[in-house]
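This part shows chain A:
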Amino acid sequence: MDRALIDSLSSTFDALRVEVPREDRLTVQAPRDAVMSVLSFLKGRGYDHLHMVSCVDWMEEGQFELVYVLSAYGTGQDSASNPGEEIILKTRIPRELPTVVSSISLFKNAEPYEREIHELFGVRFEGHPRLTPLFLERDYEIPPFRKDFDTRQYVEDFFGSIPPVGEEDQDV
Partner candidate 1 sequence: MRELELYFGPQHLGMVGNFSITLKVEGDRVVKADANPGYLHRGFEKLMEQRSWIKNFPMVCRINVVEPDSMELAYATAVESLAGIEVPERAQFIRSIYLELARVGSHLFGLWAYSNMLGFDTAAQWAMYHRDLVLDLFEELTGGRVYHIYIWPGGVRRDFPEGFEKRLVETLHSIGGCVPDYDACFFDNRLFYDRAAGIGKITREEAMEMGGTGQALRATGVPYDVRKIEPYAAYDKVPWEVPTREDGDAFSRIWVVRDEMIESVHMIFKLLDEMPKGDVYNRIPNPFKWRIPEGETYVRCESSRGELGLYLVSDGGDKPYRVHFRTPSYPHGLTILEKALVGESISDVGNIMISLYVVAPEIDR
Partner candidate 2 sequence: MHVVWLFLYPIVALVVGVLFLGLSRKVMARMHWRYGPPILQPVIDIIRLFSQRSASHGRLFDLGIVLSLAGSLIIVLFLPFGDVAPLSGSGGLLVILYMMLLGPLGIALSAGESANPNASIGISRKLMLAIGYELPLLLVLLAFMSRYNTISIVEVVRLQRATGWSIASFPLVVSGVAYLLILPAILAIRPFELVQAPQEISSGPMVEYGGSYLALAKVQHALSMFIGISLSVNLLFGGASHPLIFLLKMLVILMLGLFVNAAFPRLRIEQAIRYLWRWPSLIGLVGLVLAVVIGR
């Protein structure tokens, strides 16, 4: 991993926790407000490929963790970034009031990811143009990917309550 990038990251932003768990991997823990500026900083440094936006529910700590995985396409002339390296940018947001600024303005493909996280975790993305349901047909009381949604219990309660039809003349 480029040493200069790490240095400039920590000199540009306060309150970043930067780790290098592997030679070609950088983990950055940023506060919620700094996410967009860190993302745009990284994009400016040639990390123009947003792999995914993910969300982890740390229920016991009462937080959601949003995860942005970035790497480089490696086509820009000036960027020294190597496409084989990934940057994992993480931020924690409170579970009660999960809102975060949408990153669509920087990366267009963040749109469905954020839509999905909104649907499955209930995180609100400010500035997202369509936070409409993506996958689900039914409403669930708790967004189903949260840790407190027990899918086995749900299946037992809900699908278990649907009776078979025409039992009496099964013996066709």
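On the choice of candidates, all candidates are chains of the complex that A comes from, given by their letters.
Methods note: contacts are C-beta pairs under 8 Å (C-beta built on N, C-alpha and C of every residue); 3 or more make two chains touch, one makes a residue touch a chain; residues count from 1.
Since we're looking at a predicted model, the values are computed, not measured.
*Asks:* Among 1 or 2, which chain makes contact with chain A in the assembled complex?
*Replies:* Touching partner of chain A: 1.
*Asks:* Give every residue of chain A touching candidate 1 within the complex, in rising order.
*Replies:* 24-25, 48-52, 54-57, 67, 69, 73-75, 82-84, 86, 88, 107-109, 111-113, 133-137, 144-145, 149, 151-152
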